[in-house]
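The complex appears here without one of its protein chains, the remainder shown in place.
Take a look at subunit A:
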Amino acid sequence: MNEAFFDKKDYKSLDRVDGRLKVTGAARYSAEYQLSGLVYAVLVESKIAKGTIKSIDSKAAERAPGVLAVISHVNAIKVPGYQTSNQHPSEPPVNGQPLRAFYDNNVYYNGQPVAVVVASTLEKAQYGASLVKIQYEKEQHKTDFDANMESAVLPAQAKKNPKSPVADYSRGDKNAFANAPVKIDAEYVLPTEVHNPMELQAITAHWEAEDKLTVYDKVQGTQPTQKQFAKEWNLPPENVKVIATFVGGAFGNGLHNWPHETAAIIAAKQVKKPVKLVLTREQMFTMVGYRPYTWQKIQMGATKDGKLVAINHESVGQTSSYEEFTESTLQQTRMMYASPNINTRYRILKLDVSTPIWMRGPGEATGAFALESAMDEMAFSLNIDPIEFRLMNYTDSDPDKQLPWSTKYLKECYDAGKEKIGWEKRKMQPGSVRSGEWLVGYGMGTGTFGANRGVAAVRAELDAEGNLLMQCAITDIGPGTGTAMVQIASNTTGIATDKITFQLGNSQFPKAGNQGGSSTVNSVGPAVQAACNALKEQLKTMIASNGGSQAAFASAKTDDILFVNGQIQIAGSDSAKVDIGTLFKQNNIRKIETTQESKPDENRNKYSMYAFSMHFAEVHVHSLTGQIRVKKVVCCADAGTIISPKTAANQMIGGATGGIGMALMESAIIDHRFGRYVTKDFAEYHVPVHADVPHVEVFFVNKPDTLADPVGSKGLGEIAIIGVAPAIANAIFNATGKRIRELPITPDKLI
C-alpha cells in the first residue's frame, strides 16, 4: 500500500473491455434499440399526493396528431398477475403491495404515473400527455417526516420475526449508557437522496408474439426481472427475455421493477407495437426509488480513558404508505466497535410518498454518518485522537455474530490513510489550522459492508483458436464486471485477455441475480473460475489420453494446467506443449464447453465476513462566507483480492464523489403543503461537479479472503461510499468547531 493506484507509473491493469464501445457510442442502452414499428410512450403523473382520480379527460390527447392511445386505469388491459395475487411478485421482496400501474384510481403520492400516452414520435407523445386533464378527489396527505415521526412503527417483518435484522437488538446491559462516565447524545438527519444515474430509466417493450415478451430494460438483474414479468403476465419464464447489455449507472434503482416498466408493457400490448418509454429527470425522483429520509439518534458512553461502554442507536426511515421498505442502517453499530453494551432500535415511518429502494451503501452509508460522527464527537470530548480512539475499541472478532472475522485488515487501512492524508498536521482544537482566510480541517470515517455472495453460473466455450467465450445473465451497471471476469478467466487459464470475451446482461444466459450489494465479483467470479477449471479438466483428460509424453497431464493439478503463449502446458514443469488446434483436430471437435454453477459454502456459518474501508478528508472552509472545498480525499479499502486495479480504483473514486455529494449537496425536498418535490432536477438537486472533487488517492490492502469465496474478493462498490460523508463532516468540525448533524452541509450552516 505504498503508492496510490493512479500515481503508479507502471501499474498493470486491463483497460475496460467495453471502454471503447462506451466512449464511441457503439454500446447500446435500453432506449437505443430501434425496433421496426417502434412507438413512443410518455407518462402522465399525478399532481396530488393522496386521493382518487374522479375523471380523466383524454379526448383532446386522443385527437392530437400522431397519438395512438391514452391508457389509464379506465381502459388498461388487465395484467393477469395483478388478478391472481394481490402480492405483486416483486424482486426484492418487501412487505406490502407494490404499486400497480393503472390498476385502479387510487393516488398514493404526488408524481405517481396515472396514464401513459403513446404516439408515433416522442414529441407527439409529450404534447399528447400535456393535453390529458385529470380531476381528483383530494384527501389529506402526510409527507412531513418531522411532523409525523411519532407515528413510526416497527416493520412487519420484525413483528413476525424477532430475529429479523430490523428487529430491536440488545447486547449486554440495556441501561449501560445511563451510568457511562462520558456521554454523547445526539440526533442526525439525512434528507432524501435520489440515485440519479446519468442514464435515465428506460424500457423498450416488445411483444414478439401474443405470449412472448422481450424487454430491453434498464435493470440490475435480468433474471429477477424475467421472473417478475413472467409472474405478472402469467407466462412461462422462458417466454420472457430481458436484455440489459449496457446500463448507464443505477446505484440501486434498478433493483426493483417499477410501474413505468409495466406501463410500457401494457402499452405495447395495447397498441400492438414495440413501445419505448424513457423517464424524465423529474420522474426519476418519484418513480424509481430513493435513499429514504432518515432520522437517527445515538447515545454513546465511554470511560475517561477511551473504552466504549455503551452505544444506543435508534433510526427512523421513511417509506411509502403501501410498501414497507427497510434497510440495515444499524448493522455496523452492532459489529464495528468493541462496546459490551449495545441497543439498536429501527422504525419506519409510512408517508404519502413513493417507496424507497436501496441506494449505494444502502442503510450502512446512512448509519455510518451517525455512528462515525458520534465516534468523532466522543473522541473530541475525551481529547483522544479519533484514530487512536477507534484502535482502542477495535474488535478482533465479530461481537454481534460472535464469530471470527474471515479477514479484517482495517488497521492497515488506518495506517496507510493516516500517512497519506498528512494526519500529523491535524490539531485537536478546531480552527487551529489556517490557510489564509480558509480554516483547514482533517476528518476520517470508517465503512463496512457484508462480503455477500450468491449463486451464479457461467457458460464457457473454448474454440480451436484458443478463444474463450463466457456468458452469464449478470448485468454491469458500471463497475466493469466484464473486465473483472475476463481478468479472472485469464488468471485461471493463462489465456491472453484479448482472446477472452465475457457476455452479460441477457436473461437467457446462465443464472445470476441482481448486480447489487457488492456481490458480483464474489458470486460470478467463482463461477468463472469453476467454468475455466472445468474446461481445463476436459483438456487435461483429452491430452492425457494421447499418451506418450503427454500422459503426464493425467496426474497434473488442474491449477497447474495453463496456456503459456497460446500453448497448453503444466506450469512449473518442462511438460509437453500442446497446441489446442492440433488437439481439437485429433479429437475431431471444434470446441469444448461447460456450464458451472457456484454458490456460498458452509464457511458462511463459521465466519463473519465483511469488507472494510477508511476514508480521510482534508476540507477547507472559508471563515467569512462558509464556502466549503474538499481539498483531498484518501480512501483505503480492505476488499480482499483486487481483481482489476483500474476499475476497482474507479469504484472508489466514484464512491468518494458520491460521498461528497451526500455530505455537501444532495437533498430532495418536499413542499409539504402539496406533498410534492421542489428540488427535482439537476439545477436544484446538486451533485458534485468536477470542481468539487479533488484528487482522490486510493489504496487497497489487496489480501485475499478465500474463506469468503474462492476468488478471495470481498466486494467494494458499497464501502467506497460508506464513511465518506462523516469523514467530511468530521473534517468540517475540525476546521470550524461546528458540528453539523443534518446533511447536506451547505455554506449557510457554517457562517
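Methods note: a residue touches a chain if its C-beta (ideal position, glycine included) is under 8 Å from a C-beta of that chain, and two chains touch if they have at least 3 such contacts; residues count from 1.
Here is the rule we go by: contacts and distances are computed from a predicted model.
**Student:** From the names "Sarcosine oxidase subunit gamma family protein", "NADH-quinone oxidoreductase subunit E", "Xanthine dehydrogenase family protein subunit M" or "Peptide ABC transporter permease", which one matches the UniProt record for the unseen chain?
**Tutor:** "Xanthine dehydrogenase family protein subunit M"
**Student:** Of the listed residues A:Gly626, A:Pro704 or A:Gly737, which contacts the missing chain in the full complex?
**Tutor:** A:Gly626
**Student:** Please pick, from A:Tyr33, A:Tyr82, A:Tyr109 or A:Tyr127, the residue that touches the omitted chain in the full complex.
**Tutor:** Candidates A:Tyr33, A:Tyr82, A:Tyr109 or A:Tyr127; residue touching the omitted chain: A:Tyr127.
**Student:** I'm checking contacts with the chain that's been left out. Which of A:Glu32, A:Asp146, A:Asp396 or A:Asp671 qualifies?
**Tutor:** Checking each option in A:Glu32, A:Asp146, A:Asp396 or A:Asp671, the one touching the absent chain turns out to be A:Asp671.
**Student:** Just checking the interface: what residues of subunit A touch the absent partner chain?
**Tutor:** 47, 110, 123, 126-127, 130, 437, 622, 624-627, 629, 664-665, 669, 671, 673-674, 676, 678-679, 681, 683-684, 686, 688-692, 746-748, 751
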